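One chain of protein is taken out of this complex; the other chains stay put.
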Amino acid sequence: MSSSRPVAFAGIAAFAAALGVLPIVAGPYPVSFAFILLITFVIAQSWDWVNGQMGYLNLGHYAFYGIGAYAFCLLLIRGVPLAPSFAAAIVVAALAAFILSFPLFRLKGDYFAFGTLTIVPLCELLASNLTEITKGSEGVTLPPNYVLIPAYYMAAVLVVLTLATTWWLMGSRFGYAIRAIRNDEQVAEVCGIRLFPVKVLTLGLSAMFAGLAGAIQAWQFSFIDPYTMFNLSVALVPIAAALLGGSGLLLGPLIGVILLSSLQQVLLVKLSMLQGAVYGLVIVVIGRFLPGGLLRWRVIANNKRLAWLARESHFEGAPAMAAGDHAALPLRAPDLDKSKVVLRCEAATMAFGGNVAVREVSIDVRQGEIVGLVGPNGSGKTTLFNLISGIYRPKGGRIIVDGQDISGLRADEIACLGIGRTYQIPRPFNELTVRECIAIGRSFGRGAVPLREAMQSAEAFARFVGLGAQIETRADKLSLQQKKALELARALAGEPKLLLVDEVASGLSINEIRTFVEHIREIRDRYGITVIWVEHIFSALARVVDRLVVLDSGSVIADAPLQEAVKDERVLATYLGHSNEKDARKEKRA
Amino acid sequence: MSLLNVTNLAVAHGPLQALWDISLKIEPGERIGLLGANGAGKSTTLGAIVGYYPTMGGRIEFDGCDITSDPVPSRLARGIGLVPEGRRLFTDMSVRENLEMGAYLAQPRKQLAQSLAQVYAMFPVLQTKSAQAAGTLSGGQQQMVAIGRALMSRPRCLLLDEPFIGVAPIIVQEVMAALRDIAQQGITILLVEQNTHRALEFVDRAYVIENGRSVLEGTRDQLLNDKSFGAKFLGLD
Partner (left out) sequence: MSIDILVQVLLSGLLLGGIYALVAFGLSLVYGVANILNIAHGTLLAISGVVASLIFAATGWNPILIIPLLVLPVFLFGYLFHAALLRPLASRGKHDETIGTVLITVGSLIMMSDITGVVAGTNQQNIPVRSEILEFGDVIVPLTQVWILAGIIGLTIILHLYLKYAWFGRAVRAVTQDPLGATICGVNGPRAKALTFAGGSGLVAIAGVLYAMIYPVDPYMGFSLTVRAFTIIIIGGIGNLAGAMIAGIMLGVAESFTAFLWAPKWAPAISVVLLLIILVLFPRGLALWKRA
């Protein structure tokens, strides 16, 4: 972000100045319109932190606005001074977000959207029914006071804060955690990001801004009631605005709010009825034709003068290394103790329904070993990886890393203990660049260095796997082979003690396979990382592994040094596919 | 005239191209293998032949007719059947309902009773479990249902995608025998199989694909004697 920093500062400063001057040069009507615009923007933008950045479609965001408004008004009429009442609006909204996080974040995708949609009606119900506290459906009236100008300035300050927060999120470690979650929650966790607190904080942050916006608007309105505060069709307007502009883009919500609020003003003036219907139509049209938003529309994205509006925000840094430099990875090389067991599986078992995918697997892996894990498709190799990396919790048995039982730990805790993994089908963070993907692994894993440093050292990892030239390329633009390389770089960046490599060689040429084998050897010899490698292409494994573990139907059928394992009849039958299967099976039964 | 003729087939999944150049030529009654590493494009090839992946380029002919842009049902009606990767059964429906779904199209529907009897004759265990939910069967029995379901549409050409995954070794021979039986009835078979030895035991001829391209074709004996093939797929170094 370094090069865009002055530009962004200048932009925010100019915007702030314009907001400050408006009430001096304009009359009450433009000011009150601008006020509504500012409030709507705060709601839309704070909503977009959860949707555009984190990927959770929260349709109940408006409830936080209403909750803030209610908290503020109810305290104010009970004689609490202004400042603490505003503070209370923020606190109560955040508290509501915290409590709601527990049920809501159990849901994913459209279920999350639906679950959140129930919140606004629930709040309306509470506001109308808890008459003792909220005065029910007759609403709360504040003492009449003309506060448009101070409310406007408060809203303006809040808008500047909102923009600054958005901009901070785009470039900060926390922001990258959020965007990692949006792109692939499981991989984010495997990188060492603890999901739930990040989600709660993001929802809480967005609720605080919406709550304060509600309080400011209620102050200016001087009247609230359940119907206006928790009206479902009004509730969706800021969301529609953010989506109209372009969710997740720096300027998307701002432009959407300006367009939609202007439309609203026109409708109010021109139409005496059916305003809701026209709104609904606008929302339907956005959903049908532009779910990515106006700024992602081809006409704008391809227009030279307008393209900057739709700019994505990525970390930009000057290359720290000369081209062709094959520098050392910034990893600590521990002293190897070849007798020390890094990973021990004790009768680890995993079943899905009645289907036992991993059956009482017991293996020991010692420091500095390279172990090949082989077996036919469906034999449980990937499931075993999922058990070790904490994606699944074993149904039976134990998994011990460096003497510590990890069977009950979360995937992020296991990642921070030093277990890294790649995925057979690559799962990069698609909307981020190669540098960012690697830096997330580096910034949250066992190494956990600050983001800036991680961004810089990402380059060494990218070069190590041959992605030096693609460092600023978005991950979804890479070829399959490059994505596989990125998987390895991302996993290495987390400074693992034990690296689980899931099928990298398939699809590579003979020369590429040789290079890759050398990488694996170097990872072990130079950085002391223990490796378990699942691979189908046997000739690749044969070049580097010390030991072969063979799985079939979820059970270990062989665990021996390479030379012995390839002579084992059962291994030949089930994995290498020896023609004499019947003899092998007799032996197995015997 | 060949039964299935695929020329220069190219397929993309969204922005990612999966197949670049696949060509296969299969005569009626042949048993053909389709070999290659994970991710080489074997399943995508079958999916494109049966029609659930749209083609980007190339041509698919079945029985002399160009079916490249036909929808799935019309290809099934012409006589292509698929036993998909992962079986894809309707797990909460009974075995019998699963099999009957295989005869969903108008023509096979008329011969439902007869087809069902034939499948039960081939896999007697399915008849004894006909009322049981398919999801409660063992892996091997589920595979039998998947094969049976594909046979219910009375295909002339059966495509099988790794039919031995998750099948206990004891059952493998039973399924293999069923496939021989099917081939003997004159049904052309295109078999995708990971275990090269096992595949070569069954097929007359095989194609090898790599990175979405067909790179090698030969009869069983030609392939067994091919050095580069042996190194890559037979574990001979």
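Letters are used for the chains, namely A and B, taken in the order the chains are written, and counting of residues starts over at 1 for each.
Following the convention adopted for this analysis, a residue touches a chain if its C-beta (ideal position, glycine included) is under 8 Å from a C-beta of that chain, and two chains touch if they have at least 3 such contacts.
If you're wondering where the values come from, they're calculated on a predicted model, not measured in any experiment.
> Which residue among A:12, A:31, A:91 or A:107 touches the omitted chain?
Result: among the candidates, A:107 touches the missing chain.
> Which residue, A:7, A:284, A:328 or A:469, contacts the hidden chain when the whole complex is considered?
If we include the chain that is not displayed, A:284 is the one touching it.
> Using the touch definition up top, pick the residue from B:101, B:176 or B:224 that touches the left-out chain.
B:101
> For a quick check of understanding: of B:76, B:191 or B:206, which residue touches the chain that isn't displayed?
B:76
> Among B:37, B:89 or B:144, which residue is in contact with the omitted chain in the full complex?
B:89
> Out of A:19, A:39 or A:57, point to the residue that touches the absent chain in the complete complex.
A:57
> To test your reading of the contact rule: which positions on chain B touch the chain that is missing from view?
Residues 50, 52, 71-73, 76-77, 82, 84, 88-93, 97, 100-102, 104-105, 109, 149-150, 153 of chain B touch the chain absent from view.
> Since one chain isn't shown, list which residues of chain A touch it in the complete complex.
55, 57, 59, 102-104, 106-111, 113-115, 117-118, 121-122, 125-126, 128-129, 232-233, 236, 240, 243, 247, 273-277, 279-288, 291-292
Keep in mind that, in the parts below, only the chains that are shown with their structure count from here on.
> Once you find the CA centre of chain A and the CA centre of chain B, what distance in Å lies between them?
Going by mean C-alpha positions, chain A sits 39 Å from chain B.
> Name, in rising order, each residue of chain A that touches chain B in their complex.
Listed in rising order, the residues are 353-355, 376-378, 424-425, 476, 480, 503, 506-507, 536-539, 542, 552-553, 566, 574, 576-579, 581-582, 585, 588.
> Which residues of chain B touch chain A in the complex?
Interface residues on chain B, with respect to chain A: 15-16, 37-40, 135-136, 139, 162, 165-166, 168-170, 172-173, 194-198, 201, 210-211, 231-232, 234-235, 237.
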